[in-house]
Structure formats: structure tokens, C-alpha cells
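One chain of protein is taken out of this complex; the other chains stay put.
And now, subunit A:
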Amino acid sequence: MMGRFSNPVLTKELKLRFRAFKSFSGLMFYLAVLCIFVTGFLLIYTQFSGTAFFRPSDSFTMFAVLSVIQMGLVMFITPGLTAGAISTEREKQTLNILLTTTQSSTQIIVGKLLSSVAFLVLMLVAGLPLYSLVFLFGGVAPSQLITIFLFYLVTLIAIGSIGIMFSTITKRTIVSMITTYGAMIFLAGITGFLFFVGMSMEQMFINTGGPQQNVTPFSPISHFWATINPGVLMVTILYPEMATSLESVTGISMPVWIGYLIFYVLLTAFCLFIAIRKLRANMKTNR
């Protein structure tokens, strides 16, 4: 029964990843950044402010900033871990041998993705003791923390899938890396810019619309750009009133997290489908 679900690539990748020094140095760097931030934050709000106590609202601010920093780190690290998954095998000339085994393309791709996701989850879990400081001071509900972590998981699986897809369809790791970071910049940055451009155009349209000043805004495209932006979702999770503000400016009442979930699940499925189809690109039958 276990054999049916075992994935040799996943087992091998986990073994290789956790044996490599760079994995531990990366984890150390990640935790060091979080520690520096938390220590600095505590110092600013206690020692330097002269109050020597920590209010629950300050604790929430620390949680919010910590979450944003962690999201930034996840988005920065995930392409580095996944964008070389297949192309490195190709460059090291191990891919051909792997492809002549009886493992299916799906097994290989999923094994590669899960090993990267496992390492990223380890990073997130390793940062939990720092989050526990937030609970020490109060101001944050555990459900918010769980929601944030689920959001991380969806995001990192999606970015990981993009990385694996580019790693499969491009021959060189460097090219795959650049395109994956490019896609990530588009999702995290350019979508925000497009949202603001869309909203500005909507505003211009309303302003030049003559006497109908009380027209209800309706901007599904701008709402879409906001929906797929990880930063927007994070803000609406941390500050639910922002979701109401977004609804009022775009005129769309669908919660951001639903659109986000649908988009990133579809994106993940699409990227994995392409990666699986293209892994044995030189064979007509991709089995």
C-alpha cells in the first residue's frame, strides 16, 4: 500500500536537499532576518519609546509586518528552489537516465515540486517560534495565523509550479530562473500597478461622464488584478475593512480570497500540466 504512494524522486530530493549545507545556511539566513526584525521591533517599541511596555495593537502591527516580510522571503526563495528542478538534471546529464525508468512524468514533476514545498514549509514552521512572541503579547487571533499560513502554502505551491514549468520547458537553469522571477514580479508587482491604472481610468471615465456623478463603479478587470496580487490578499486578511474598501471602488462584491484561490489553483494546475506534457517532449506519447 505504501509503495503505491511512494515517490522515489521525492525521497531522493529530500535526502539530497537536507544533506546540502546550503539548505541549512539558507534556513539560518532566513531565521536570522526574522530574528533581527523581531528584536528590532521589540526594541523600538519598548526601550526606545520610553514606555517599556507593549500594547496588543503594537503586537498586531508586529504580526502584520512579520507576515509581509515572511511572504517576501517565501516569494524570493521559492523560484530559487524550483526553477532549476528539471533544468539542473538536464545540465548534470542525469535527466535522460531518469526518463528511461518506469516513473511517470507526473511522478517526477510532483516529486520535484513536493520536495521544494517541503523545504519551504520547514522554513515557515521554523519561523513559528518567532510568531509565538506575537501571541505572548496578544492582539492576534490564531485563526488569522492559520489563514496567513494557508495563504503562504497556496502561494508557494503556485510559484513553485511556475518554476517547475519554466525549468521543464527551458534548457538552461539561468533562463528558467529569470523567467520565473519575471513571472513572480508580474504577479506581485505589475498586477498592483495595473490595478491602479485601471482604477485611474475608471475614475477618469466617471469624471468625464457629465451629470451622472453618482454612478456605481464597476471595474471587474481592476478587481481581477487586485485579486491575484498576493499583497492585496494579505492586506485584506490582516485588515478586513480593506476588503470592503476594495469592493466599494471596484463594485465587485466577491471576496478577494475566493478569486485568489481559484486563480492560483488554476495556475498551479496549468503549470503542472505543461511541465508534465513537456518533460518527455521528444516522445509523442508522454507516458
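In this text, a residue touches a chain if its C-beta (ideal position, glycine included) is under 8 Å from a C-beta of that chain, and two chains touch if they have at least 3 such contacts; residues count from 1.
The working rule: contacts and distances are computed from a predicted model.
Protein name for the hidden chain, per its UniProt entry and selected from "Carbon-monoxide dehydrogenase small subunit", "Cytochrome bc1 complex cytochrome c subunit", "Acyl carrier protein" or "ABC-2 type transport system ATP-binding protein": "ABC-2 type transport system ATP-binding protein". Residue in contact with the omitted chain (choice from A:Val65, A:Leu99, A:Leu122 or A:Leu261): A:Leu99. Where subunit A meets the chain that is not shown, the touching residues are 3, 6, 8-9, 11-12, 15-16, 19-20, 92-94, 96-104, 280, 282-285, 287.
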